[in-house]
Each structure stands twice: as C-alpha cells, then as structure tokens.
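The complex is shown incomplete by one protein chain, all other protein chains being positioned as in the whole.
The chains carry the letters A, B and C, assigned in the order they are written, with residues numbered from 1 in each.
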C-alpha cells in the first residue's frame, strides 16, 4: 500500500507523517511518497520526516521526489495539499481584499476565490495524472483550500474517488468534548453545512443534547471555538442561534468588525505564516525528528492528520466510521443538488463514503448554504472558462462581495496580479 | 359581482378605478367598495373616483366606508393595498437604513423588513375577516409591499385564493415592446424570480430572441428600465448577464453606490411621496374626475391597474391568460420549495392561476433567490412570533444586511421606533 | 415555411391535410412534403391529398417522395407518424400478448413494448437526418406510438425541438364539452399523466368544477369516453375515482376483462385496421378529394389534425395557447424527474412549449405514473443496448406484465419473430 503527499514540502507535513507513524497498525502503508515542486522545502521537511520514521525503526520508507508521476504511480491514497503561488500569492489575496474592505482570507471571500482560480486548473491536471498512473481504486484526500470548491471541481470533472477534508469539524468536536468534560466516544454530533460554512447543531452526550450548555460555555469564553487565523467578534450576539457555527462563519456574521480587525493588523496572515514557516524550516533542518516542534500549533491545522487517518482507517478496516467530510450531497441536505459537495457526517467503510441524511435545514442556514454553493459552482466554471464575465458573476454570487462594481475591480486587479489570463 | 379595495384612500386608487372603468366589459363588476381607515383621504380620493364613474354614466356604484367588514361582505375580488404606519413609517424605515449604510427601501433590505413586520399581523387579521364575510371563492389581489413576503404570509397561514401583484414585470414588458418597436402581442417573455427580485431572461419577438438587442439598447440608455423610486448605477457592468434584471436588483448589484446616492439626496422617497400625495389630494379634491392627474406618474405604480385587471379578466373570461404574478412555486423553479411564493408567468383561467415551469435557473440567479426566500420565510416567522431572535436571524439572512452586529442594532431601533413589541 | 409528414402513406394522412387546408391562414405553410417508404401507399394517399388541395385553389403544393432527406431538407415542421413493420407487426404483437394472457395493444403492455423496440432505432436515425438537413429551429411533432416513449427517446438522445402528440386528450375534451352542453372556450381542464396514462381530474365551466356531473354522465353511459380500439369494462367501478381516466387506462384497471374480451374477438385490431385501410385505399384511389371518407372514423385518431394544428398555430402566432402535449416534466408533476416526458397542459408560444405545474398528484395516480415511467426509461435503454437483460427488466417494470417468467418468454418470442437482434 502506497500513500503519496502532493505538496509534501508543506511545514504541516510532519504532523501528517506523525499520524502515519502512530496509527501504522490501523493504516499499514508500505511506503510514503512526498512530492513537492520546491526541492529545498522537500529536502528539509522530508528529511525531518525521514528521521521521524527512522527513530521508529523505519516503520515505512519515505521517498522524496519532485516528479509528480513518480509520486502518483500505483498510489492507493493521495493527499493533496498544494498552494499554487505560495504564501506570497496568499499575501496578495489578503491585501487585494482589504483594499476593497473585503475578506481576503484563503477560503472564504475574495481570497478564497483567487486561490480557487489559481488552483483548479492545477488540481485537475494532477487528477489527469492520477487517472493515468495511480491505482484504479485510489482515494484522493484533498486538503487544498478552499477544500469544498476544489473537491467540487474534482468531482464534477472526473470520476475519481475524492473527498474533501478539513480539520475544523474535528477540532470543534475535540473542543466540545473538552468543554463538556468527556471524550469523543461519549458524544455524537449533528453537523450540517459546506466546507468552512458548517454548523454544529447538536451534541449528544450519552443521549442528552448538551448544546445549550456548550453555547453557554462559549458565551462565557468566546475563545473556546476560536481558530488561529480567524478573528473573533461579538460572539454574544450569536447566542440565540443555539448552535456553534464554525469559526469561519465569523467572516459572514461579523464582516465589518472582522475586516476592521484585519486592516488594523500590522501583518497579513500570510506574512505571519511565512515567518512561522521560516522558523519551522530552521527547526526541521536541525531536529533529530524525535518530536514535532511546539511552534507548529501557531501554524494552525490541528487534528489535520487525525482527519486523514480516521478516514483511511475506517476505509481500510471496513469500520463504518462516521466522519464529517466533504462529498456529494446525494439528498443528505434537502434543497441542495445531489452533486453539490457538502460537509456532513458520512459513513466510511470499504464501500467508500456515504453521507448521512441531515433532515430539513433551518432557514437560518439553508439560504446561506445555497447562495454560497451557487458561488462555488460559478467559481469552478470561471476557473475553467477563463472568462471575465464568469468570474464577475461568481464574485457577485458570493455574499461577502455581492456588489458588482466591487467585484469588477477585484477581478481586474486579480487578473493582472496573478496573470490569470481572464478575457 | 363586488370588488373591494382595502386601502382605498391611496392616491394610487384612481388609477385602479380608471382600469375598472375602461375594461368594464371584460370585468363587469356590479359595485366597488373603497375602504380606508383614514376618513379624510377616503372622502377626497373616493369622491374623485365617484366623479370619474359619474362621467361614464355611473357604470358601477362606488361605496366609501371605513368599516372593513362592510367592505369585505360578499366581495368577490379584494384588492389589498395598505400601508401600516403610512408614509411617516416609511420615512423612518429609510432613515434607519441610511444610519447604518443600508437600503431602507420599502420592499428590499431593512425597510422592507420593517414594513413586513408591521404589516403581516394586520393583513392576517384582514384575511380572517375575508374568510368570515367575503364570498367563499373570493380572490385576494395583494399589492401591499413587500408583495412577495405578504403573499407568503397569507398563503402559509390561510387557505384563501390569493396572489401577489406588482406593476414591475408589466412595466418592463411594455418598455421592452417600446424599445423593440412592437406591441405586447408580438412578444413572449421568459421571466423568473421572486417579487422585486426578478429577471427578464429572454424576450421573443415572433419567435426570435431579441434579448441581446434589448441589452444593447439598455447599455446605450440606462434609463430605459429605470423606475421612479430606484436609483440607477453603472448599468454597463451588467452587460455580461445577458438579461434585464428588474430595477430593484440595483439594490443588490450596486449596494454601495445606491446607498451613497440615497444618502446624498436631500429628502427621502417617503418625503417626496408625501409632497406628491399632498399635491394629488389637492388635485383630487377639486377635479371633475375627467382625467387622471399627470403628476401621478411621479408617484410610480405605472400599469398597476393593468396588472390587476389582466388577472381579473383572464379569470372571469376563462382566457388562459399568461401573467407574471406571485404565487406558490409548485415546482416551477427547481431548487425552491413547492410552497415558496415566486414571481413567474402563470396561466390564469376559471380554474385559478397555475405557474408555468421555468426550467433550471442559472447559478447567477438561483443562489440569490434561495437566500432571499430564506429571509422572507424568517421574516414571516418573526412577524408572528414577535421574537427578537427571529427578527435578528431574518435580517442576517437578508443579503443586503448579513452582518449580525448591524442587524442587532436595526432590530433594537426598529422595535423602539415602531413599538413592535419584540421580546 | 415547409412541413413534412414522415409516414405520409398512412390512411390518417388526409385528415391531417384537411387540417392544413382549413387552417391555412393560421398556419400558412408554403409547401407540404409527404414521405413514405411505400411508394404505392404514398401515391394513392398522396394523390388523394393533392386533389384535396387542388379543389381549394392549390392553397399549397404537396410533394410526394420516398426520399427521407428530400422531405426533411429545410423543413420547419416535421410530423412523424411511422409504423415500423406495419400492421402485420402490430398483428403479431397482439397475438404474442394474447398467447400470454397479456395486453398486446400498440401503446401499452407488451405490444407497445415491441413497437417501441422496433421504432426507437429508426426514429433516432430520422432525427440524425433532421439535425443534418432540416431548419435548425425545426419542430418535430411526433404521433408515432407509443408516443410518450418515442418522445422520451428523442429528447434523451438529441437536443431537437420535439413534442409528443396524441389525439386522446383533445377527443376527451371535445367529448366533455358535448356532454356538458357547451363549447371548449367555456371550459378549462385539469389534466395530469403520461401518454395513454392520463387523467382528466377537473373540468371547469365558467369557473364551476363540473367533474362530478361528467362522472355521473359517464356512469350512465360508459360509451361517452370510449375510443374505437379500446374495449370498455365495468366503468361503474371507477365512480369513486371522481375523475375521467383516459380510455387506455382500461388496460390497467380492467386487465382481466379486457384481455378476455380481446381473446374472444374473431380478429385483432390490426386485422380490422388492415381491412379498413384496404377500403380506405380503394376510396382514396378513386375519390375526387372533395371530402374525407366517413369510414375514417372507424380508423380512430379523431382530432388528430386538430392536435397538430393547434400546436403549430399557437407557436406561429405566439398565442400562448394551452395544449395538452408530451414534453419534459421540468417540475410540472412533483415526484417525476425533470427530464421525464409527461403529458400535461403546456403553454405554447414562439418561445416553445413550457409545461404548466399540476401540483402534487394523488397517490392513486402518482405511483402508477412513476412505475410506468420506469418501464418507459428501461424500454428506451433496451431498444438501444439490444440487451436481452435490459429488455427483460423493462417488461418486468411494466405493471401489465410484472412476472419475470412471462416477460422472459415474451422477450424470446419477440426477438425471434421480429429479428430484433437482442443478445
């Protein structure tokens, strides 16, 4: 069994490798291939990972390569975590957004749009190669952001086994367990949404819905459900929702405050990440590989290896595990199309992944999901058509932009900055 | 056959009466009852209308009353055109909106929301009386704004025959005919949307789609599809939509510009209307009733009587007439619920009104429709629950507001200004 | 404007031509092409039709041809009314059915299945030629039975403008008018179903639902809604349905009786038709063309030209006419797919034909419609795959067969008799 990590030079990668190590019995891969287009990053990060496995008695070999085909050849699991244009492009996305008083974050708003426009053509090229070279049953586990849109593009334009993954639901679940003073095996969750647009609607501890207590705890301490890169606003105003929205919904619920906060920051998140990344690279280059650097937590992405390993384990061990992942709706959320990628609990066994139905969504949720899904569909279309008009209407459909004049300016600037070739 | 106008003191009413006069053969009402809670307005406007019919040889008697029950008793057609709180409330709505850089217009945005909150309880009371006193087959033709939301409230909470009417589709159709140098009988229209959120997608002249020419003409002269009370922004940016959006979509597409324009105006639209109304009252009080005052055009509402009379005529004469009206979706627009009130072409005969299917809507349109429909549903809920939380989430669902902090302030202010009794 | 009749040698054809003559002002065709693969039939029937137009001052020229391409070249309307294998094949279908105690009728049951299997490949070949040679906006008006299945095949496998037509709804409407002592312009109909599986649910005369009176009249005289080729059974048992089912529903509601009746008949319907056809050919060959032979009524198909001309007239004159036709559902009947061909009232203007929504169908109706539609889908699949297994499961899905053992025997016999080449 071969696993491949595309974008293996990411400073996140060691966290993933640590997961492959600690759960090797459940997910007994025979070899791990780390691929990156940047040989220097690959060497440093990959070297660190190789030292990690060495300390564990060479549990499995780690191969480093800059050759995509070699990495994909006969692979059974392919983890995609690429960043087209790197942190520099992210920095530009954020600045572009802030110039227009918009959220330029890498998943929602105009930033996510820019990232999707750059990434979709690349990811579909990778998929072509997967089809040609990888195992016919290969699973793609996509972490590339905006994960929901990228997964939509893959599922709409290929027939590969692909799901979108995100550490957010899992992080919130662990957080809920901590707050409720219990462990995940005592809890079950009612979750519905799209990627980075999800809501924890109920949490049952041994059958009792403890959501209201969780909301109370959150009201008392807004940082409970905070994530590293998302500013938090007046959480108290969300009390009457009686749910825990995922942190990225702050961008929608508190657009004004969040944009003001971001504008006031001396550095963009991209710049922060670049600094953390530089430090991490320094650590990786000299570490023995005996433990993950603590600094990593500032990098975000907590539980990211857990998200990946849970899915692979449930699949390989035919475990009927329930994981919150991104996959085609197939009726799970009424009011969305069967082919719409949604983020819901799904049952995973050797059959694959099947979403669990969520029942009729609250009006507070469904309208926003539908509007954002329309934006996502239009974004996939624009990324492939390279049409300025398609790009314009995609941004207009995004509730964080909406305004045609603003959307037009963004498209024009973006086209020039990133040389997108829109016409 | 008895028709009743609830809100008969409106300065619009004479336009409606002129329709009843000119099309009396098609719609041979035996009596017209004009009801208003304001006896002075009723006397002046009603008196003018009575002089109008007198000049036509007393085609049908017009009765004036402040007694709702008397007006509704055995009525076959009931035209509802009320304005709870009058223009003063509208003025406050607009100011409230502009204080928060929001659209305070009486149908979309926070203004429409305020109007809906005040109106829904009143209109449902009227419906109770209709059920008790009017003909069991009575038709309600609702012009009360926001017409889509009010119709949603009526259809969700009663089983009366009710449709929502608006002069906008008809005005745009007449305008298209003018631009294309032809008449309506040569044209057929592809229209889809919600009230004040509709798009003319195609216009066929003798089978040829002439939409692109219409768009070209509009680009050359943005005022072609302007309505009196809606500011027009950079229409050229809409060219690539290849449709004519209804003027109220300017609020969505050009929110920033439109709000800036409204803020720069010395008077609110309510104040303008109050002035026009005062002038019109003056004219009505001294006119012989031989013609409608030209000033009326400034008041807006062009083709409003045509919209009403077309529907009544198609029904009474079993004419299978196709009219663009607001009624339950029943599958006409995929992606909306069967019970969602939509604005689409419908066939009207003695069976009633049945929507014509519109096919799958473009992603550019459907997301916005779904989001706005979620807002409308939540608004109906809030108006009846009197819950602050429901009101909050309704406004958050409105794409013209979205921000929770802003929504909270609006709800609080509105609750105080209008004494809504929200808790 | 050019119209073409494919299968012009049918003895029905003169009825159609008489329609083109009498409504030439509304549907001003410049030329009519009659095409048939049988030159003798074409000459006799076509010759008669030519004499008909001659007597009317050569309203429009009629061209006869055995060359499909020539007939289709630049045609604007193409009427398809072919019978692959002729009445002889129909005779075999009926006998095959009766051998298994099944309905072998040419539209429903095993007979309709056999006809569909033979016809679908041929009709799709014709469509290829239409795409290549006819006007790009050409309309196909399909009368070829089973009309619903054939239209399903055309719409699923081409993007041509095609609707399915049938004289049954119109015949029932005229009949209802006669019984109610009025004319069609006073009536409006609520009709829902698939082709030959439709129900008249309500009939409104000047707004009053008179269905119960119509049912009473039918109970008193079961022959009111009889058609020439369908036996009628104990109609009284249908009283509680409170609707008028189309005559072909007798095959479903009274399967046993109807099969017994058919078995007791000395001749099959095909044999009867062959005799009538021979007589008609004799009449056509010697008639001056001054009138249609009375014998034609025994041939069935009453109002068939009206069905065709109504559609063409509504289209050409942009009349928003409401006609009951077969076209994609698009939400008109909830519970069926958007692409399912259904038989419902549709609005026809120069835009094309758009179905009117019918609301939620009664459980008594929807289950049967869904089951039969599944059969129709499977039949289209089998006709193109030439797979015995597909054919088997199509017949099993047909509620008139159902039994796998019986279906298997039918498929085997049919494959041999008609040399279908199933494997």
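Operating definition for what follows: a residue touches a chain if its C-beta (ideal position, glycine included) is under 8 Å from a C-beta of that chain, and two chains touch if they have at least 3 such contacts.
From a predicted model like this one, the values you see are computed outputs, not experimental measurements.
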| item | value |
| --- | --- |
| In the full complex, displayed partners of the excluded chain | A, C |
| Residue, one of C:184, C:237 or C:278, that touches the chain absent here | C:237 |
| Residue, one of C:86, C:321 or C:335, that touches the chain absent here | C:335 |
| Identified contact with the non-displayed chain, of C:122, C:295, C:396 or C:417 | C:396 |
| Sites on chain A contacted by the missing partner chain, in the whole complex | 137, 185-188, 190, 202, 204-208, 315-316, 318, 320-322, 329-334, 338, 345, 347, 349-351, 354-360 |
| For chain C, the residues touching the chain missing from this view | 233-234, 237-238, 240-241, 252-257, 335, 337, 363-364, 366-368, 370-375, 377-378, 381, 388-389, 392-393, 396-397, 399, 402-406, 408 |
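By definition in this document, only the chains that are shown with their structure count from here on.
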| item | value |
| --- | --- |
| Geometric centre distance via CA averages, chain C-chain A, whole Å | 55 |
| Gap in Å, rounded to a whole number, between the CA centres of chain C and chain B | 44 |
| Residues of chain A engaged with two or more neighbouring chains | none |
